[in-house]
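Of the protein chains in this complex, all but one are displayed in their positions.
Up next is chain A:
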Amino acid sequence: MATTVIPFGPQHPVLPEPVHLTLKVEDEIVKEAIPALGYVHRGLEKLADIRDYHQMIQVCERVCGICSMIHAVCYSQGIEELMEVEVPKRAEMLRVIWSELHRSHSHLLWLGLFADAFGFESLFMQFWKVRERIMDINEATTGSRVIVSVNVIGGVRADLSPDQIRWILSEIDIVEKEVRALQDTIMNDYTVKARTVGVGVLSKEDAYLLGAAGPTLRGSGVAQDMRMLGYGGYAELDFEPVVETSGDCWARSTVRFRETLQSIDLVRQAIAKLPEGELAAKVKGNPPEGEVYTRVEQPRGECVYYIKGNGTKHLDRLRIRTPTFANIPPLLAMLPGCELADVPVIVLSIDPCISCTER
């Protein structure tokens, strides 16, 4: 059988961001996929040379357009560890609340895009309609829909008033109800299952060996979630990772769907345990010489920050490893053997965030 080479991306209707895959195809069956990255490299890590360590928070938020809060939390945690700053308990809980709101809206966005990838456009609209309520919560409580910009080194710079907390609780109740109404369609619908069940299977061993992260890993049956480390306020919350075992696109979408509901639950728990107190600790001086690794759980998986300080206000090195970077080798393992028509669904099932990956 002759081999045909089909370029997939960087501009493709299903891809929100540019990644190129060279697909070697034999009679509609993909035999090999070769990725090419580098279309949206912005050099954000290098900005650590000219922006001081406080200003880098705003830069780190812009690594990802969806989970900005979680990047900022990861970076702040690193600097706080380096400078031995103790974050007030209230600030930690507020960070959890906004992080989980980000996770749930990221998952809702992805569920919509995933529905669109297999051509279920009305489901896409329904998910995005639900997501709007969470965006409104972000906007009302922080001042911006996506780049919430509430983190500072040592805490947060926005607070939730009792009125806002009551409003958030009533809104997330509606969100939960509306998300549950879509559960049957995304998990049990015949057409959806025909496109997702058994497509792009990644075995548990492969997922672990290839270093998959986040829902891609948990969809293959490995219970690994950075929130289990209990960073920030997560130690005080009742948390258990969501795991599915079939390792296909259906499992990955189900993990994300259940995590959306779990995030809403975590927001409720965090609000119930929100202590009174300071919002931010005083931070003096510059990060000392030394290096630190921090890990947090992003909607897409484990995100690692390496920070090296040199005693000045500029950092020596900032290195960001995002979950999509870890999920590209598993993606390349999923593709061989699938049909060409399933490629968009499989590519989207890892929730590719290419801007994150290239920073």
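The criterion applied here is as follows: a contact is a pair of C-beta atoms (placed from the backbone, for glycine too) under 8 Å apart; a residue touches a chain by one contact, two chains touch by 3 or more; residues count from 1.
In this section, contacts and distances are computed from a predicted model.
Missing from the rendering is one chain, named in UniProt as "4Fe-4S ferredoxin" (options: "Glycine cleavage system H protein", "4Fe-4S ferredoxin", "Acyl-CoA dehydrogenase" or "Sulfurtransferase TusA family protein"). The chain omitted from view is touched by exactly one of A:51, A:89, A:204 or A:295, namely A:51. Contact with the undisplayed chain is limited, among A:119, A:143 or A:337, to A:143.
Contact with the omitted chain, checked across A:42, A:129, A:177 or A:193, is made by A:129. Among the residues A:24, A:89, A:133 or A:157, only A:157 touches the chain that is left out of the figure. Against the chain not shown here, chain A presents residues 51, 54-59, 62, 129, 136, 139-140, 143-144, 147, 149, 157.
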